[in-house]
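For this depiction, one protein chain was excluded, whereas all remaining protein chains were kept in their positions.
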Amino acid sequence: MNVDTLAARYMAVRKHTLELAGPLSEEDCCVQSMPDASPIKWHMAHTTWFFETFILETHEPGFRPFHPLFRVLFNSYYNGVGDKHPRPQRGMLTRPPLREIVAYRHNVDERIAALLSEQTLTAELLALVETGLQHEQQHQELMLTDVKHMLSLNPLYPAYSHASFGPAPVAAPPSWVEHEAVLACIGHGGDGFCFDNETPRHRQFIESYAIASRLVNNREYLRFVEEGGYANPTWWLSEGWEWVQANRLGHPLYWRKDGASWKEFTLYGLHPLDPNRPLTHVSYFEADAYARWAGARLPSEAEWEHAVSSASSFGTHGLHPISSAREQAHGLCELFGACWQWTLSSYAPYPGYHPAKGAIGEYNGKFMSNQYVLRGSSCATPSGHARMTYRNFFPSAARWQFTGIRLARSL
Amino acid sequence: MNVDTLAARYMAVRKHTLELAGPLSEEDCCVQSMPDASPIKWHMAHTTWFFETFILETHEPGFRPFHPLFRVLFNSYYNGVGDKHPRPQRGMLTRPPLREIVAYRHNVDERIAALLSEQTLTAELLALVETGLQHEQQHQELMLTDVKHMLSLNPLYPAYSHASFGPAPVAAPPSWVEHEAVLACIGHGGDGFCFDNETPRHRQFIESYAIASRLVNNREYLRFVEEGGYANPTWWLSEGWEWVQANRLGHPLYWRKDGASWKEFTLYGLHPLDPNRPLTHVSYFEADAYARWAGARLPSEAEWEHAVSSASSFGTHGLHPISSAREQAHGLCELFGACWQWTLSSYAPYPGYHPAKGAIGEYNGKFMSNQYVLRGSSCATPSGHARMTYRNFFPSAARWQFTGIRLARSL
Amino acid sequence: MNVDTLAARYMAVRKHTLELAGPLSEEDCCVQSMPDASPIKWHMAHTTWFFETFILETHEPGFRPFHPLFRVLFNSYYNGVGDKHPRPQRGMLTRPPLREIVAYRHNVDERIAALLSEQTLTAELLALVETGLQHEQQHQELMLTDVKHMLSLNPLYPAYSHASFGPAPVAAPPSWVEHEAVLACIGHGGDGFCFDNETPRHRQFIESYAIASRLVNNREYLRFVEEGGYANPTWWLSEGWEWVQANRLGHPLYWRKDGASWKEFTLYGLHPLDPNRPLTHVSYFEADAYARWAGARLPSEAEWEHAVSSASSFGTHGLHPISSAREQAHGLCELFGACWQWTLSSYAPYPGYHPAKGAIGEYNGKFMSNQYVLRGSSCATPSGHARMTYRNFFPSAARWQFTGIRLARSL
Partner (left out) sequence: MNVDTLAARYMAVRKHTLELAGPLSEEDCCVQSMPDASPIKWHMAHTTWFFETFILETHEPGFRPFHPLFRVLFNSYYNGVGDKHPRPQRGMLTRPPLREIVAYRHNVDERIAALLSEQTLTAELLALVETGLQHEQQHQELMLTDVKHMLSLNPLYPAYSHASFGPAPVAAPPSWVEHEAVLACIGHGGDGFCFDNETPRHRQFIESYAIASRLVNNREYLRFVEEGGYANPTWWLSEGWEWVQANRLGHPLYWRKDGASWKEFTLYGLHPLDPNRPLTHVSYFEADAYARWAGARLPSEAEWEHAVSSASSFGTHGLHPISSAREQAHGLCELFGACWQWTLSSYAPYPGYHPAKGAIGEYNGKFMSNQYVLRGSSCATPSGHARMTYRNFFPSAARWQFTGIRLARSL
């Protein structure tokens, strides 16, 4: 990507963050609903901090920070950068006010634009800018899932968007796409951007398997719920069963029982549960239990990536997953743009993996324990961010992302 | 108090709440810093809910609620009224927005004004209005202490007020005011307003005692800190010592060590610790430990009330306690308008106490366990709210109120 | 008490501790069922440590400890003595074995006997021995309540005693014993032994009141249970209601629902609930809630002591409270030897109270916060330990002692 294209892309990505905050009030942007989630304002500041800290601080002549304390306030988890404001207290930052964060964004944008207009930019610097944009896109998705969680705790069930939320197309039954055993190449090997955790490209042997053509939908999952799936330890991992009992769970995160019928809280507000939409907001434990109940299992990430092989269509941005019969790769639909898909693969380094040098090396590698890989992308993933080799990851009890289920089985 | 005076007082008290929120942004008004504290916006709504629920709902012809869900959202702890939004989640209510709460206030104010302009008001109704105003004044004090706690968690240490914060007058050493043993009458017996917990007026026998003429100040308490008071179990109640160790405490809530010197966070921002100001923001445990270290004890509430006997001056409203040599009663100064004063008296019903009938009877009596009585009033207590017989109460570890220490001893 | 009598009493009290452990195995004596309870073996060692540390260490010529580490292992809470083995880990001490603790007891007994056979004993030393014996008697009661709690967690419901457990006599309805307002003298003033918290004797004014002639029994309390007492916040202190809900409580500690009927776990094993026995094993919160439901209240400790005035009969030792119509003082029965009786009085120092000097001063005073006073004595209180002025105290949620309810009301 040349510099001019990158500068334009920089402006577009940065603008989109402000657009996402558009429907929200100052109050909406300030509150933190749980330690795992961050306030919208914090996302807006932290993504800016990333550019200021990793690019301007080392590349801008005569660098002076926008505000000396922001280095601490908006550091997420980079020990190499120094102190951090405690994560569970991000919601206490009523000051700086939202308008000052917006000013911070504009200030850094101008300085980055000035930097990008220079003649002698190194490839390393351009790569850092691209990393910053990819980082910001990740936070754009989190902005939607974090604000959804916060709004869901409000008995008024406020809608983020007032656009209409109609029924999805009826989904045909899924089919099984079968593959022979194969020594596959996995991981990112091309020229475009990828995160370090997608490398190096390497070989994995995959025994023969089948993978479902589409995601599990609400109609299917409702059967599991209504047949007592959450009350029967047979279906659950031991740890999952403890989690269900300790939290007295009986349904996905945003489902609400309303008399005899079910509703679902969405970014469009509270609506009757649409049986044809892909199931979303389930944990790894729920995905695994459902798969066992259905006589199947989750795919490994190598199976998933091998089954996709190549993809050209990455879905469209939206605020809730919708069913789609459009094939995105090799007989598979709903790979991208609906729900992240839990795999049975623990998040671990690929053979030969090395994190980047310095603080930016803390981006991925240090989270490689007790998390599970999700593949694909969701309705909330920004355009241009999805990739066949992308490795998303969350702990096994996390449910506030747009997470869903694609089944697989061994042959 | 006649109706016209009451109507004017109603408008003045209600207006003062809005004035207190004046220096705060929408964000400041929304966030909850701990379960014990409430957002400013919630205080503004809850005090309005009190008038709507306890007065309009039963006295307004054709009553219709401003918003049907507000009955739940802004109920604090009245089980008799029905469901409640969970206390620790008050900070999640980014909606309704602040402007809607202000509209709610105006709406209820107009309807109360209309009610008060009628001809046939019962004494019971007028008493309810007065109770609502006293209730609102209590929340006015909490607004200041709650927002102070929230701002204290922000590394920017934002000031609520930018007024100047100069040094206080040098305080003379305290003297002991002595009293013979006496069968005293305690509790409220006159005509004016009081809460039910101040009644009935009754007899208590008090053995001879002495009480300090003024509050403990920062200079005196600093000696306790610097002589290792927080590291020596000798001075502490067993429970207090566990509290100190579990929380690794070494100083009052808002003191901050800055190199070799001490600072104090105030509503005026972070300032050097003023040795002459009354010590404030200490728990019962700290007050008790300091008293033991000083060879004294805390007064009982009966001693305190008997020592005051009658008071005509109740201090002035402000944002931080200031030392004062002005005698408020019988050789005692700093009784009112500086800090609430911990007594060694557990909060318990007076002999013959009966709570009011109905949900409003939940106001005081149900909190009479494992709390300690504080007497006097603080700089944050609204004008006209303090009383000689007033019984404030907090758990023994609470420190976010303007709480201080007046010593006593047995003779 | 002369020295010979004291020596004989020493041997009798010490022997009784071993008798209490008689029905228990080594395993029974080792396990700790909760942080509030201690293993039987630990009680046996700690009471011996008390004599070794507070008497032998300072009075025995050429003192050498039985085992140097026991000073730490068996210190309960005396900071003045030095380090302590953490309370929740007392049950980890499988070593020293029980037989070594018994040897420790015999060794200290011989050395105390030698000391008591000397000519020149000071009054202070004799008083210390008496304090040690009273201390041991307190632990004798705890041995029974602690082992009962441990056995109750075993699904086999083992009996501590296999003696027969027959029905109690039918109890007549209670009557109200009325008293005029009075300036009463409260506290210990005579010659015999008392703990420092019973002094000094002082004056308290008591408004007119009535007190129930006997304890609340299981039949009466069962009505409260079956009429939904645990499901109605009306009856409960706010803190008590939170406690009921957080722990999902619906009955006293050792009641068990068995189909349509109720059973009670006792030291005699699991038996049908006897409607005529005094209710026991309730917390302050339950006592207070029941009293409110019954249209009454708990007595203050001054009322209780004044109502008793003088008592000559202190009940008999046993393993479960039994109903009794035998008057123990001024129209009152079941004062002593059945259940400790919750009062509404917070545990606080009497006016002029001073704890003893040195580590032994930590015996009582440092616990004077957030606990409630209980009066009387229980079936588990050793003979000769009860006293009219005795002040027992426990936190408001404690239920594993033999605690019951005597009602009172204001006139």
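Which chain is which? They are A, B and C, in the order written, and residues in each are numbered from 1.
In this text, contacts are C-beta pairs under 8 Å (C-beta built on N, C-alpha and C of every residue); 3 or more make two chains touch, one makes a residue touch a chain.
If you're wondering where the values come from, they're calculated on a predicted model, not measured in any experiment.
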item: Chains on display which the left-out chain touches in the complete complex; value: A, C
item: Touch with the omitted chain, as defined above, among A:S152, A:S213, A:S377 or A:S396; value: A:S396
item: Contacting the left-out chain in the complete assembly, out of C:T58, C:Q89, C:S208 or C:Q245; value: C:Q89
item: Touching the absent chain when the full complex is considered, from A:H202, A:R256 or A:H330; value: A:H202
item: Residue of A:T58, A:N79 or A:S117 touching the missing chain in the full complex; value: A:N79
item: Subunit C, residues in touch with the chain not shown (by the definition above); value: 25-31, 33, 69, 72-73, 85, 89, 91-98, 150-151, 153-156, 158
item: Chain not shown, touching residues in subunit A; value: 77, 79-80, 181, 183, 202-207, 209, 233-234, 236-241, 284-285, 288, 297, 344-346, 348-349, 351-352, 366-370, 396, 410
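Everything that follows uses one rule, which is that only the chains that are shown with their structure count from here on.
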Excluding subunit B, groups that stay connected where the other chains sit: A | C
item: Reference subunit C; chain at largest CA-centroid distance; value: A
item: Chain copies touching (subunit A, subunit B) - same or different residues, decided at half shared; value: same
item: Copies subunit B and subunit C - rotation angle from C-alpha fit, nearest 5 degrees; value: 180
item: CA centroid of subunit A to CA centroid of subunit B, Å; value: 46
item: Residue numbers of subunit B (touch at least two other chains); value: none
